[in-house]
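Removed: one protein chain of the complex. Kept in place: all other protein chains.
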Amino acid sequence: MSTKNLKEKLYIIIFEADTWWGKFFDVALLVLILLSVVTVALESVKSLNAEYGLLFDTLEWAFTALFTIEYILRLYASTNRVRYAFSFFGIIDLISTLPAYLGLILTGAHSLIVLRSFRLLRVFRIFKLARFIGEASQLQRALKASRPKIIVFVTAVSIIVMIMGTLMYIIEGGKNGFTSIPRSVYWAIVTLTTVGYGDIAPVTVLGQTVAAFIMILGYAIIAVPTGIVTAELGMAVAKERSSDTRVCANCNLADHDADASYCKNCGEELPQN
Amino acid sequence: MSTKNLKEKLYIIIFEADTWWGKFFDVALLVLILLSVVTVALESVKSLNAEYGLLFDTLEWAFTALFTIEYILRLYASTNRVRYAFSFFGIIDLISTLPAYLGLILTGAHSLIVLRSFRLLRVFRIFKLARFIGEASQLQRALKASRPKIIVFVTAVSIIVMIMGTLMYIIEGGKNGFTSIPRSVYWAIVTLTTVGYGDIAPVTVLGQTVAAFIMILGYAIIAVPTGIVTAELGMAVAKERSSDTRVCANCNLADHDADASYCKNCGEELPQN
Amino acid sequence: MSTKNLKEKLYIIIFEADTWWGKFFDVALLVLILLSVVTVALESVKSLNAEYGLLFDTLEWAFTALFTIEYILRLYASTNRVRYAFSFFGIIDLISTLPAYLGLILTGAHSLIVLRSFRLLRVFRIFKLARFIGEASQLQRALKASRPKIIVFVTAVSIIVMIMGTLMYIIEGGKNGFTSIPRSVYWAIVTLTTVGYGDIAPVTVLGQTVAAFIMILGYAIIAVPTGIVTAELGMAVAKERSSDTRVCANCNLADHDADASYCKNCGEELPQN
Partner (left out) sequence: MSTKNLKEKLYIIIFEADTWWGKFFDVALLVLILLSVVTVALESVKSLNAEYGLLFDTLEWAFTALFTIEYILRLYASTNRVRYAFSFFGIIDLISTLPAYLGLILTGAHSLIVLRSFRLLRVFRIFKLARFIGEASQLQRALKASRPKIIVFVTAVSIIVMIMGTLMYIIEGGKNGFTSIPRSVYWAIVTLTTVGYGDIAPVTVLGQTVAAFIMILGYAIIAVPTGIVTAELGMAVAKERSSDTRVCANCNLADHDADASYCKNCGEELPQN
């Protein structure tokens, strides 16, 4: 096999997902990423690290080795190496291997290995494989169509929390936990989104009244993004379901179900779908 | 009455719900299950157990006896005993009686009696009885149609909480409660879903900024599952309301539009609406 | 004026809201109720009660006197006195005056005066007055149509919290706050509804994992009631908007806008709306 052939084949396996080997590579890689993330996560638990430290270290180096080989292969097989190296996934791929090596030289650099979890974003490539294409693209289209409305909404919410946070800073003051405006704005976000940690909570009557107002506001305006996405998604779903383009040759009716064989208006046979 | 007749009659009463006795058996059983679950729940309250311990014990043995008889009858009446014994409800039925007997031999086994609460799932069989069929099946159809979109959504959410949890572990560190990555991921879930216990809460400015971002994200993306279910449910409701009851005389197809004059499947003329 | 005339006029003013005096009576009564509720609420604040105790007492007795007169008038004017006395609002009306008098005899009975807040429910009668009729009835119709689906949903949620609460009772146990099954079920409700007080929170790894699962579940299934109400409300709104029953005399087209004067299909003049 010539070098060019090898490179092409590698490209098809590593970067595409249309062949059996391409799919297998993507799924296997995702499983590896997931396992490596779980390893990093469990390693961060002190009690587990004390007991299985050696196992975690070994696994981590194994994953690092595999990801390094994968990175080199990607670099080798890609048609435009610079573009890959500076692409979003190219940088993520590099970042997920480097910290392990840097940890040998610099103390503390090792802890950056947790950045590896960003590789999980590759799962979105897997959705290309299966019957999820249609569903994911419907969601994507609906979210895209909603974007300008969402921007208007998020801007309005940002201004609300800034004003409300400033107001509560004046009303409650430092002694009740609202020590600064940024912290009060943080509290306003915690309240408006109905998260409500309770680490900061209003104590004065006026403060609780304003807080109650923010809560009801937050409770009511959650309806807006939901309304936006639902309206768009409803359209996307309805569109896909009703997308039959056949026209009856006899009466020119166009509104046929996807499973219709005859025109519902005049009984003429329709062309096959 | 012959044995075969008895077995058949028992089967109709216990496993089906079309006859008066069948319905009665199902409802009575559900009331018994509910009472037994309430008994177990109240028994777990220390102060009540100290006072009414004997009553609870008596009731529990009574329920165990009844459920044991029911289990034996089910086993006897079922046409395929092995299949019933290893079916979901077969195992649940067994599990809800065994711990009481095991508690006589093994200390501690008795506490497993709380597993009896799983029997409450039998309520979904009751829905078959009444006018809830249509409603439940509409919900079910909508949820089924939403499933692939929900899977895409849950995967995206899982990756977001993993990345956000890891990020917060680096930013906040162990001294602020983010002692390990799994714990930080748990915090991210608590925050994204807007539950917000407050047992772990960010303290640093950067941590609170990232937390604010997660909250707004969680507040915004709750729109997505809602949008999905609403769009599908709207379709299911609209479909049922506009359902045409005409059946084609030629091919027996029933799913006609209200404005159809001819069968879309075979072209036969339909009766006027 | 004869007694009968007086009684009839009183009935129209007190029980109906179609005349100017009837509307005035209803609005004035609502303002009085609101004021009396505010008085009771402020009286419960210790610092305010210490200072303005006498004022509150005077106001309370004034409201009690007015409500007593109103109750007697209602009893006098109603066509069927027994039915009114035992109706929902009849009992509420009685309960809102009695505790003040009982407080003179029995110590403690006075505190029941807070039950007066139930009189606020009369506000729903006010909605009958104004342009809110259409809106309120649209909401009502949508909620009514949603009821069977909501029942199925609430039953499912109840079983989920019972099973989850029991599970957490076994996993976490009394030392982490899950002291009994009812308390654990309470925690499950707090978590599933995304309220999240944080007074009880899981501590073990397994407990936190199950909790995370409940949260994501709660976050996802909130979509269901929203979807149900939205689908029904969308129908109700669409129906009201498109409720033009006119048919074109020339081409029999029926789907006209409410503001159309001519048939959009053939240009024929339509009958006036």
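Chains: A, B and C, in written order; residue numbering restarts at 1 for each.
Definition applied: a contact is a pair of C-beta atoms (placed from the backbone, for glycine too) under 8 Å apart; a residue touches a chain by one contact, two chains touch by 3 or more.
Every value quoted in this text rests on a predicted model; they were computed, and no experiment measured them.
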{"item": "Residue, one of C:L10, C:L102 or C:L139, that touches the chain absent here", "value": "C:L139"}
{"item": "Option from C:A17, C:V40 or C:L59 whose C-beta touches the chain left out", "value": "C:V40"}
{"item": "Residue touching the undisplayed chain, where the options are A:T64, A:S78, A:Q138 or A:T226", "value": "A:T226"}
{"item": "Listed residues C:T19, C:S87 or C:N265, member touching the removed chain", "value": "C:N265"}
{"item": "Residues of chain C in contact with the chain not shown", "value": "37, 40-42, 44-46, 111, 114-115, 117-118, 120-121, 123-124, 127, 131-132, 135-136, 138-139, 142-143, 150, 154, 157, 182-183, 186, 189-190, 192-199, 218, 222, 225-230, 232-234, 236-238, 241, 256-257, 259-269"}
{"item": "Touching residues on chain A - with respect to the absent chain", "value": "148-149, 151-153, 155-156, 159, 162-163, 166, 169-170, 179-183, 185, 191, 194-198, 201, 205, 208-209, 211-212, 215-216, 218-220, 222-224, 226-228, 230-232, 234-235"}
{"item": "Interface residues of chain B (partner: the chain not displayed)", "value": "194-198, 226, 230"}
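To be clear about the criterion, only the chains that are shown with their structure count from here on.
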{"item": "Chain pair repeating B-C, as identified from A-C or A-B when over half of the contact pairs by residue number coincide", "value": "A-B"}
{"item": "Identifier of the chain whose CA centre is least distant from the whole-structure CA centre", "value": "B"}
{"item": "Self-contact between copies chain A and chain B, residue sets same or different by half", "value": "different"}
{"item": "Rounded Å distance between chain A and chain B, as computed from the means of their C-alpha atoms", "value": "28"}
{"item": "Separation of chain A from chain C, taking each centre as the mean of its C-alpha atoms, in whole Å", "value": "40"}
{"item": "Shared-contact residues (touching 2 or more other chains) in chain B", "value": "182-183, 185, 194-198, 218, 222, 226, 228, 230, 232, 234"}
